[in-house]
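Removed from the display is one protein chain of the complex; every other protein chain stays in position.
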Amino acid sequence: MKSLEELKALRDQAIKKVDIRKEKNGTRIVVGMATCGIAAGARVIMSALMDEVAKRELQDVTITQTGCIGVCRLEPLIEVYRAGEEKVTYVELTEEKARRIVAEHIVNGNIVKEYTIGSVE
Amino acid sequence: MDFYRAHVLVCGGTGCVSSGSLTIEEMFNKALEEKGLEKEVKVVRTGCFGLCEAGPICIVYPEGSFYSHVKQDDVNRIVEEHLLKGRIVKDLLYIDKAAPVTEIETSINNVGFYKKQKRVALKNCGVINPEIIDEYIAFDGYQALGKALITMSPEDVINEIKKSGLRGRGGGGFPTGLKWEFTRASEGDIKYVACNADEGDPGAFMDRSVLEGDPHSIIEAMALAAYAVGAQKGYVYIRAEYPIAVKRLGIAIAQAKEMGLLGDQIFGTDFSFDMEIRLGAGAFVCGEETALIASIEGERGMPRPKPPFPAQKGIFGKPTVINNVETYAVVPQIILNGSEWFTSFGTERSPGTKVFALGGKINNTGLVEIPMGTTLKEVIFDIGGGIPNGRKFKAVQTGGPSGGCLTEEHLDTPIDFDTLTALGSMMGSGGMIVVDDTNCMVDFARFFLDFTVEESCGKCVPCREGTKRMLEILERITSGNGTMEDLDQLEELAYSIKDSSLCGLGQTAPNPVLSTLKYFRDEYIAHVVDKKCPAGQCQDLLSIVITEDCIGCTACKRVCPVDAISGEVKQLHTIDQAICIKCGACIPKCPKKAIIKQ
């Protein structure tokens, strides 16, 4: 260890791996993973989301799953919680749609309106 | 970079390992693999979560779900339900015995046991994987060392510690900053820092937990101490009874060396520091600092007269600063966050937090860290969950074989170094053993004396001979042969041993006797005069009798090994006291609970 900067760089790298255990207020993506969700292909969505988050090295994003949200016919679906924003529910997702949501909503803060439950219904 | 959406933390502390947590960890890995989740969910072995009673313990993040008493069959359910489908398995979550059952807390942060705690020394325990240096660094590890070496002079470091008011957590409560200042002021080109990890107080295990759960914090703190006092080398003296702690610290030292956090020119400065582990070999007295020095030097661990103090003449005759594990554990945070942050917790003369090991007759046995000044009641009832089996709180013993008992009337006492000493007990290393109305206080005192007699090193007469005589008197009393003069003699012996022993072991050895004599004298008198043990624990003073509730089922009669029970079917049975060996085998057999000890 030669300098504080070196330590800091190391810390910034390391922190990403343990981030999940800290309390935080960042973005939370919840994937509906009950039997209906899994049957409709939620695992593919989950993998796509995780892949995007990892690729973009996004911090302060957690991905969790939940049980049946109650609109099984619109599965697979996810809910995005961001501080200061209303919950956004995206439905009838595909892998491509999921990747686009990460890029546009999570990174740039623009809700992808056409995938939301409001516009599909 | 690998991204995991969930972490499963499995406690790898001694307590949980003993209840099988390593198998649980293995099963998690296997179950995750079967479900194809191994790239999404990571299993992390951490140090102690503190709530050993509930082991094996697992926490699932990001939810912070706190699963307790996890059995092998439960693993598949947690993986299938929680990690695959996202449904927290509520019936496996920890249930707080102290809180009224309204709703089960799904996050660890809301569990009563943790709510009132303030974790400073235990900050990383149960949060990081202690065998991975990156995780320590992620939680601000080695920042304090970097800050001190680059922006602070050794005097600055000492001043910051002095301002923080940090007092030694090993028992004595001596101001740490002063100790460092004395060592810095001592003449000598070679100096040492030492860590006292010879945690011998039976019932205290916070040092073990820190070493197992956060070993790098000790390395960082010792490096800070070395920089402050001008030392080049450190020794950690650990009990050999703590194999997991020894192993993890060894791994941590190797990692720190590899990263250049130990060795030459740390952080590009002139400061160089190296350290090694020395094992104790089962002698309680080696927790006394001069005995510890003797042991490191390869001698019998016998204390030496002070002065000279270790700060003047310590290991191999060189100035040495010796601190306890828990003391070191808070040092990096004081340097990083400043002394004012530290003094914002605790009381004026005892700033900061203290870790206590709750044990004995208490629901939530385990480790708790609380701000100094928290009352005994809060610790025992709010955090500790009170006394099990509906029994009554009788006393709490603090400070182990050096401390004393506190009773119900002291429950509102705020805990700090000075209040405990004033009440005839002491902080000690922070063991807190709770006893209920079925524990005999005379026998409890005898237990501690038995310990001291065994562990007395034999160097000075008052301790070697005096404690032995005290033990003999106590044995007379618990076997029903004591006299009232014995009580006076016990007290007289106690005071002369306190006054004339060489080291802390002897000087404090009579405390358990003195404090029980003070607060539970009537129990001693019951043993001596009535020849009765009110708690029903001293075998020689007991008789087992059958009450009127007997229905004559003969169950007791059949189990008695010496045929002391007589009586016909459906008739009241009796026990012949001359034959009865008081084994108690009959007691659990009675369907009417009609057999009692008295």
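Here are some notes:
Every chain is named by a letter (A and B) in the order it is written, and numbering of its residues begins at 1.
Keep this in mind: a residue touches a chain if its C-beta (ideal position, glycine included) is under 8 Å from a C-beta of that chain, and two chains touch if they have at least 3 such contacts.
Convention: contacts and distances are computed from a predicted model.
The chain absent from the displayed complex carries the UniProt protein name "NADH-quinone oxidoreductase subunit E", chosen from "Monovalent cation/H+ antiporter complex subunit F", "DNA ligase (ATP)", "NADH-quinone oxidoreductase subunit E" or "Raffinose/stachyose/melibiose transport system permease protein". When the full complex is examined, the chain removed from view is found to touch B.
Contact with the undisplayed chain is limited, among B:G431, B:P462, B:G482 or B:P534, to B:G431. Contact with the omitted chain, checked across B:K191, B:H216 or B:R278, is made by B:R278.
Only one residue in the set B:V10, B:A357 or B:A494 touches the chain that does not appear here, and it is B:A357.
Per the touch definition above, the residue from B:T14, B:S65 or B:Q117 contacting the chain not shown is B:T14. Only one residue from B:G385, B:G400 or B:P534 touches the chain missing from this view: B:G400. In the complete complex, the residue from B:D2, B:E297 or B:E568 that touches the missing chain is B:E297.
By the touch rule set out above, chain B reaches the unshown chain at residues 14-15, 17-19, 51-53, 55, 199-205, 208, 240-242, 278-284, 295-301, 316, 357, 359-361, 365-366, 397, 400, 431, 433, 435, 439, 444, 447-448, 457.
Simple rule for what comes next: only the chains that are shown with their structure count from here on.
For the pair chain A and chain B, the distance between mean C-alpha positions equals 42 Å. For chain B in complex with chain A, the residues that touch the partner chain are 1-7, 9, 40, 61-63, 84-87, 109, 127-128, 134-135, 137-143, 146-147, 150, 259-261, 266-268.
Partner chain B is touched in their complex by these residues of chain A: 1-4, 7, 10-11, 13-18, 20-21, 23, 28, 30-31, 33-35, 38, 46-47, 50, 53-54, 57, 62-67.
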